[in-house]
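For this depiction, one protein chain was excluded, whereas all remaining protein chains were kept in their positions.
We just call them A and B in the order they show up, numbering each chain from 1.
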Amino acid sequence: MTAPWTGRILAVMRKEVRHILRDAQTLAIVIAMPVIMMFLYGYALTLDIRDLPTLIEDPAPCSETRAIARAVDATTMFKVVGTVPAFGDLIELFRKYHVKAVIRFPAGFGADLRNGGTAAPIQVLIDGSDQNTATIVRNVAGPLIQDEVLDLMHIDPPKPLTVDPVVLYNQEQKSALFFVPGLMALLLMMISALLTSLTITREKERGTMEQLLVSPLRPWEVIAGKIIPYLALAAIDGVIILVVARISFGVHIHGSVLFLAAASTVYVIVALMLGLIFSTVAKTQQQAMLMALPATLLPVIILSGFIFPLASMPAFFQWLSNIIPATFYLQLVRGIILKGVGPLELWQPCAALCCIGLVFFGITLRLYRVRL
Amino acid sequence: MKTTIETRDLSKRFGPHTAVDRITLSVYQGEIFGFLGANGAGKTTAIRMLCGLLEPTSGSGTVAGFDIIRQTDRIRSRIGYMSQKFSLYSDLRVIDNLRLYGSLYGLGKQALARRIDELSALLSLSPLHGRITGSLPWGWQQRAALACANLHRPEILFLDEPTGSVDPVARQTFWDLIQTLAAGGTTIFVTTHHMDEAENCGRISIMIDGRIAALDTPRALKERTGKPTLHEVFLHLVDPHSESLKERA
Partner (left out) sequence: MNFIRLIIWKEFAHIRADPLMSRLIVLPVLAQLFIVGYALTMEVKHTPLVVVDRSATPQSRSLIASLSSNDLFVYRGTAASEEQARALLDRGAAKLALIIPAHFARDIERLNDGAHVQLLIDGQDANSASVAAGFASAIISQWTFARLGRQLSGQGIDVATLIPVSVTGTVLFNPLLKSSWYMIPALVVILVTIITGLLTGFSIIKEKEQGTFEQLMVTPIKPVHLVLGKIIPFAIIGFLEIVVFLAIATLWFGIPFRGNVLTLFLFASIYMITSLGIGIFTSTVARTMQQVLFMTWFIMIFFILLSGFFLPVENMPHWVQTITLINPVRYFMFVVREIFLKGSGLADLWRQAAAMLMIGVAVFGLSLAMFHRKAQ
């Protein structure tokens, strides 16, 4: 004999599910979104720098400079798009040709080399606009080009020290491995928080919320019945992401799937409650949207360590990231998928996520008693 | 007498479903014409065709002398329309809504101000000008909507269920206002499913399943069917065993 409240919750759930199914457009987007973003991240968005449009500035072209230019073009990093003779205004050069680097040979370079002396240095001028690319190029370009040049000249430079890099956890440096956890954090948050806040606000706008509350249903039953279908939807999305990641990109979950599922469930519930909080404050759907979007997008993308390293941020933002659920969820997912570690190593983010959940729950409860 | 609305075999089909089935009617100037029928009988669809909001599947009609299929532009400035759903801007003040609709109908600043004062006096809206429209009681919102529909002195007023869920006293007041407008020469084409309100009309038509089952003055209908109230007339007509269904065309 099931308790009467399960029956009531089921009734609310059934209605909510019908709503969801009727809005085929939104449903299609919610399901398609993870697939498309997976492919985008997997195939399109890489952090590998290559084919940087490069211009060669050569006042006295000779066989040496041409050979060096060819060698540079042959690297994956640079792609020589043209050669110009001495050009006065360097800035104009970048502006006009939209190149990312200019390699400038000093006048008389070839002659100096043939005479056996050392030439003035080859200058690599880098467009610093894209700070990330420019940093990598600056670190790497000099030695890269120098190695090519010395190779061309059949000179074996002294090499007293070699650094052997060993990349752990992500041997193939596949971008997909890096992005999948972040993507899960983002999509689960967006779906849970956005959808719930809009749905409940819409009911408030139409006045049907009042009817629900006047009925024998208790507020918590209404809330539970409403958010469970979205929990399911978020779960579907999560599974889709992991399946696509596995099939298309060979992303292997090194750790415990059960742990991952548990962590994800807690995260989604936290996100759902966030959506609820928005819906109590917003009076119109427009307001709900304008509240939910920046409050979910920004923290997840910027302040969670998804793309931008937390250690590089000012202290204030590092502190701020500690109250964002996505930060801890990201640590959990990355740890489980990439490193294969378990609850023992990851107890800190676990505890943090649960704490945040409890705080949100408390806020939701208070707001609902006062507002609704 | 001049006819302001005429239709001939006007029909509207949505796929397999016929919402309006070959209705033919004429409405005279200054008449209060009651367009009755149960919910879902096709009343709103018919009105929307007459207002130029919906294209008919077949048949023809003229409103204020202009063709409802090809000359909807000309019709618009001569009619006023109050839809079933409340359609003023609830977040704006009453005066904002009045000014908006008056300007949409091309009233100049001074003419608009005068007209607003006139109608506000008639509908007792003056003290409510500064109030947010959505904050007013429902009956007063409807009055504001009626005023907005009337600013440009339309030849014909289309009112789709104007009294909705308003209480009986307010409903009566509303009908008094309608009658005042009609006395001024405006043709009123009003739909309602409150049969008792229909007594106020000059003539009424009753739509059943998209067809016009009856069209006459209230008294004539009562006499013909031998029923004392229009409500019972209606029930009688809906009864599938009634002969009147086959009589009326």
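Criterion: contacts are C-beta pairs under 8 Å (C-beta built on N, C-alpha and C of every residue); 3 or more make two chains touch, one makes a residue touch a chain.
Since this is a predicted model, take the numbers as computed values, not measurements.
Remark: the absent chain touches shown chains A, B in the intact complex. Taking the complete complex into account, A:Q146 is the one of A:T6, A:Q146, A:S215 or A:N322 that touches the chain left out. Screening A:A11, A:I49, A:V84 or A:I363 for touch with the missing chain picks out A:I49.
Take subunit B: the residues that touch the chain left off the picture are 51-53, 55, 73, 76-77, 79, 81, 83, 85-92, 96, 100-101, 103-106, 132.
Counting the whole complex, the residues of subunit A in touch with the unshown chain are 23, 25-26, 29-30, 32-33, 36-37, 40-41, 43-53, 90-91, 94-96, 98, 100, 113, 117-119, 121-143, 145-146, 149-150, 153, 155-171, 173-175, 177-178, 190, 194, 198-199, 202, 283-287, 289-291, 293-295, 298, 302-303, 305, 307-309, 311-314, 316-317, 320, 331, 334, 338-339, 341, 345.
By definition in this document, only the chains that are shown with their structure count from here on.
Per-chain CA centroids place subunit A at a distance of 57 Å from subunit B.
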